[in-house]
Each structure stands twice: as C-alpha cells, then as structure tokens.
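This view holds just a subset of the chains, kept in their places.
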Amino acid sequence: MDPYAPAPSDHFTFGLWTVGNRGRDPFGLETRPPLDPVRAVHALAELGAYGVNFHDDDLVPPGSSAAERDAVVKRFRGALEATGLRVPMATTNLFSHPVFKDGAFTAHEPAVRRYALAKTLDAIDLGVSLGAEVYVLWGGREGVECDAAKDVASALDRYAEALNALCAYVRQQGYPLRFALEPKPNEPRGDLFLPTVGHALAFIERLEDPDLVGLNPEFAHETMSGLSFHHAVAQALWSGKLFHIDLNAQRIGKYDQDFRFGAEGVRDAFYLVKLLEDAGWPGMRHFDAHAYRGEDEAGVLDFARGCMRTYLILREKARRFHGDPEIQAALAEARAAALREPTLPAGPTRDALSALRSEAFDLDALAARGSGCERLDQLVNELLLGVR
Amino acid sequence: MDPYAPAPSDHFTFGLWTVGNRGRDPFGLETRPPLDPVRAVHALAELGAYGVNFHDDDLVPPGSSAAERDAVVKRFRGALEATGLRVPMATTNLFSHPVFKDGAFTAHEPAVRRYALAKTLDAIDLGVSLGAEVYVLWGGREGVECDAAKDVASALDRYAEALNALCAYVRQQGYPLRFALEPKPNEPRGDLFLPTVGHALAFIERLEDPDLVGLNPEFAHETMSGLSFHHAVAQALWSGKLFHIDLNAQRIGKYDQDFRFGAEGVRDAFYLVKLLEDAGWPGMRHFDAHAYRGEDEAGVLDFARGCMRTYLILREKARRFHGDPEIQAALAEARAAALREPTLPAGPTRDALSALRSEAFDLDALAARGSGCERLDQLVNELLLGVR
C-alpha cells in the first residue's frame, strides 16, 4: 500500500482556480481549455482531497443573473454532495476586473470601495451557504506604483474600515466565519500594503474586532522577499492567528511562481510541515499553486497529486525526526531544550534583576562551547535525502 | 548662505560607531585608525549635528573597571557639555563578543541570556545618566542558520521575556525611557527573528507593557528584503509606534551596506523625508551609516556632511511638493484626496450594508477613468531632479 496516498482525513484542499488555471501569463495566451468546476470537484475527490475553495467568480461567471447563479450553485452543490468534498474556505475576486485597477478597499474612488464591499458581502453569503468557515482576503490590488498618489495612512484607514465592516456583517448575520488576511509584498502592484505576515498581524491589532481576523500566509509570498516562511508561520501560530495557509513553492526574488508544493525550497517546506504537525494545527492544508504552463490536463492532475504526496512524505520525515536517536542526541548536544527554560524563573522582580547584575559570568567558557549545529543540520539533511 | 547647512535644530544624530567605523569587512582589515569618542563629539558638533548615540562598548571599552568606566564617561560628558551635543539614544552591543554567537536574549544557554540582560541593564543606566530617552534594541544575533536547533515559539517567548524584564526595570527605576526595536531580516545570521517592521510591531502587541515599546526602523534593513521603507515607517506611524529611525542607504538583495543617506534609492529617501516632515514627527533624524571603506578621516567627515545635506535637500523638495501648482493639480486629477473619505460615512450598520448591496455601480465608467499616475509620478521625478 502506498504510504503517501492522500485521504480526505489529511485535509488537503485546492482552489478551483488552481486546478483550473489555464496557463496564461504576462507574455502568453492560455494553453489549457477551461475546467468545469463540477469536473474539478470530481477530479479532486478522486485524487483524495478533502475540499475545494473558490473565488466568487471562479464558480459564478461575472454578470450572471440570480437565476443563472442559482443554477450554477445548485449543480456545484450536487457535485459536492455526490463526492463528499467540502468547501472550507471562500474568497472574493477583487483584482481581475478593470474597476479594481486602483485597488478595491483602498481605491481612491469611494464607489469602487463600496462595490468591493458589496461584492464581498455577496460572496460571503455564497461561501457560508456552501459551508465555508474561513474567508480569505488577498488585497492583490491594494498598493501603488506612484507613491505620491496614495497616502499610506489613509489607505490603512480605508483598509481597516473595510475589515471592520466585514466583521460587523458577520456578527450581524451570526455567521460562523473568520477572516484570514493574505499578505504579499508586490505583484501585480509595485508595492502592496500589508506586505508580510508581520505587517498583517500588526494591522489586525488596530481593528475593532481583532478576534475575528487572522492570517492566511502563503509560502510563495513570504519567500519572494527572502523571508523565512517557517518563521513567519511560527510567529502567526505564536500569536494565535494562523487561520488558514497557502502551500506552494517559489524562488526568492522572482515573479510569483505558485509552483507545486516542494518543487522549490524542499527544506523550507519540511520545516513548515514539521511546524504544523508538531503544533497539531487543525486547519486545512490548502494548495494555492498551479501546474506549469506547459502541462495538459493529465499534467494538472500530476501536479495536484505531487502537492499532496510531497506533503505526506515530509510529514513522515517530521515524525521520524522525533524518533531518530542521532538527531535527538544532536539536539541534546546543541542544548536545544534549554531555550524553553525561562531566563528569570521568578520573573523580573527588583531582586531578580539586582541578583542578575552581580552574577559572575564566565564569558570565555560560555563562548568556547560549540553550537553543534553543523552536525545537527547535516543529520536533518540526510533525513530529508532519505539516507537515514 | 547655504540653505542646506545643518543646525542642531534639525535634530540630526550619529552613532559613535558610524563616524568611528574603521572599515573592516568580511574580507578585509581595518583601513582607518580608531576615532576617540571625544574627538567624534567635537567633530559632529562642528558639522552641525544635534546629538550622538552609542552602544555601551563604543564608549566604555569592554573589560574596563568601574574606575576606568567612570573616567571615560566623565571625559565624554565633558565633551558633551563643551559642545552642547546631546545623547538622545543609547543601545547595547549584544553581538560582537563570541559569547553571543548563539544569540543574546534567545540564546539556548540561560546564562548567556542572563548576561545579555545584565549587560543591558548596565547600559540602560549609563544611557539614562547621559540623557537618553530612547533605548534601541537590535537583535543582531537573535536568529538561526540551522532551523532544527531553535524552536521559534520558544525563541519568541524568551525574546518577550527579556523585553518584559527591561520594561519592568524601567518602570521600577522610574526612568523616562522608551524602547525601540530594530528589525532586520538577515545578516549576520541566516534568518533573524522579527525580520521586518511588521513582525516587530506585531510582537510588541504580545508584550506585557506594549506602551513602552516601539520601533526603530532602518532604511537598509527593510530595503534588503525589497520592501518599501516608506510604507513600513508609515505603518509604524499609523500604529503610534515610530520611536526612533535609522537613516542610511542600501540596494535590495545585497549585504548590509549602510551607505550614506541618499547614496542609493534617493526617491525612496524623498518619500521617507516627506512622510516624516508631513507628519511633523518629533523624533531624531539618526544616521546609522558609515563611510565607504576607502575613505580616510576627511572622507568620513564628507560622509557625515553628505547625510545631513541630502536630508535637508529632500526636506526642501517635500515642502515644494505641497506648493507646486502642477503637482497639486495632478494630485487632484488623480483623486488622491478622495482616499480620505470614508467608504461608509455612517459606519457599517445593517442599513448601510444593505443599501450598499442594492447600489447600482457603473463598472465600465468607473474602470475607464485614468489614474493620472504617469503624469504625477513624472512631475515628482522632475521635482527630485531639480528641473521644476
């Protein structure tokens, strides 16, 4: 039996836009035909996924009448019921239509901002009706190229105003829904607001209803800036704010690649998987990625399979990390557990601080002790490479 | 009269380590002799600076006896009094000595963490005794290369514990001192904790005494990751957390360069100066930079002069921005002021949200309107280039 075959209990989810990606890029036309959402649902179920997520426009073509929308949703719901696939998350497309060219919640024009809010309220209703418990907000056009044009403080005011309105709506409706902000540093705008996990975490603290809002960190987005995605997710977890996650692959300092999970940066991917699994994090393992542009439909399925298999391979390695006696000995040698000991066990009382200042430190001895990290790191590398 | 000659009222400050930088780098030995701190004070005063900042070790050589320290401090205080130069900020060197090779507040070894705290408490006393009102904390060694060795959540726990202890001490002593965290993404460690302004802002919210702690953003550090420094500082201001600032220059994706302010990224520097001046921000304009390694002492003075002159030139341009009729017309054409208008003037009441959803939006008309940013951006460029 294949130990790396995914099952719904693994909680893997994909967006309709991921397996449905048609391969268009800034320099080339579509290479793949459209993928019917119902067909996507069946394909994902056969592959062993747990759920499927969508932007409003992925499911309901923009401009549909109410009747058309209802028909589309009914057919989609039928596929979900037939397959058992769930919809754990939903989101809004606030970036494709030219009306959002100056942003959505931070557009100069108040009517654009109101339209963005209205579109999001509609999409929240749709998502909740299909069972979504997390609502992702990616501010893909909330940013600038010409810094003179947009005052950052005002933009953050408007961004917060929109979030406050969405939270108020969810409270008014009594929806069991939480929001997850997805940070990104740039592309398609020169600079985006809330560019990293940190900036978004900090922003949430200034909202009126911070408990309803958390993060949807994306591997590619944090990695584009050369920041450690594993560290960012760890800080989000430490802050109690990891509500959702976007898994994919990306090389530092390049265009947004959204490659198959593990296709680049497999070591970073390992530490991320280990973090989520060690923490027992209960959320969805969502893949926000797409197949290379050269693939046909078979390649798209290979892509989806590969995302899940790599996660499961890394999950198994994370388990073996804890059972590997040499790795555990190297951790002990590196004194890793000592970091959990408080520096001041009794707290920073006057006495404790005073005692500290008269303590005799043998700096030379402390400095001489080797960190043991070369050995530990090499052992982990060999675990990753499958030779231990 | 030179319109760009600095005066103490401009509140320019330098670190002892900046004009005293000796030009050592990873591949080369020192190119300049040591600079006596007293000589630095006199030189900075002659150049028109307002103040001088220091790490404990910059002023008092490590290993000094109490008597030696007192003699050094007395002589330094004499220079301050003779010149009128102030010490608005102080900080601790928690990175040069090998004892800190695994970090200071997040070192595995509790004794190293205690020593780091004790050294900081001593340095706080010294800084306060010389008038410092801001205490900068740069966690230059708080990070990792081998992710297996250091659990991020534990590291953040220890980092927060240290901050909580420092805040408790300042409260106990009744010192008029606030802390300013200085984020940096990497170097000298592979990945540093609190890598950006955002991550540090978010971290502060989890401390026991968040009011005492703010930010010391550095131009080079945020820029290394390709993030907009101007946006980061704007978010810090928006959060009420801009306590200090480090001005210098840096190219994206390179080693920590700490070049003369304006030497790279003059457009980013302009938007930063404009932001600080428009906000009437009352803090120090601190330069954390150093002369090119090839310079002699005369070059170091040229470097210091250049930092201040460029700030003053950009300040003048920021003023002219507001008085330039074509720029103001372009801003009006770009509808920049509309961003200050609330999206929902009455707030997100049920009625307001409901009304929003029945509002008719003319998407085509909204999408057709040009943003006017090419014209505006070009006008600002020409202001910067001095041809308007």
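By written order: A and B. Residues from 1 in each chain.
Convention: a contact is a pair of C-beta atoms (placed from the backbone, for glycine too) under 8 Å apart; a residue touches a chain by one contact, two chains touch by 3 or more.
Keep in mind the model is a prediction, meaning the values are calculated, not measured.
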item: Whole-complex copies, counting every chain including the 2 in place; value: 4
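Basically, only the chains that are shown with their structure count from here on.
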item: Distance between the centres, which are taken as Cα means, of chain B and chain A, whole angstrom; value: 30
item: Sites on chain A touched by chain B in the complex; value: 97-99, 101-102, 105-106, 108-115, 117-118, 121-122, 145-158, 161-162, 164-165, 168-169, 172, 185-186, 191, 193-203, 205-206, 224-228, 230-232, 234-235, 237-239, 253, 271, 275, 321, 327, 331, 334-336, 338-344, 348-350, 353, 356-357, 359, 361, 363, 366-369, 371-374, 376-377, 380
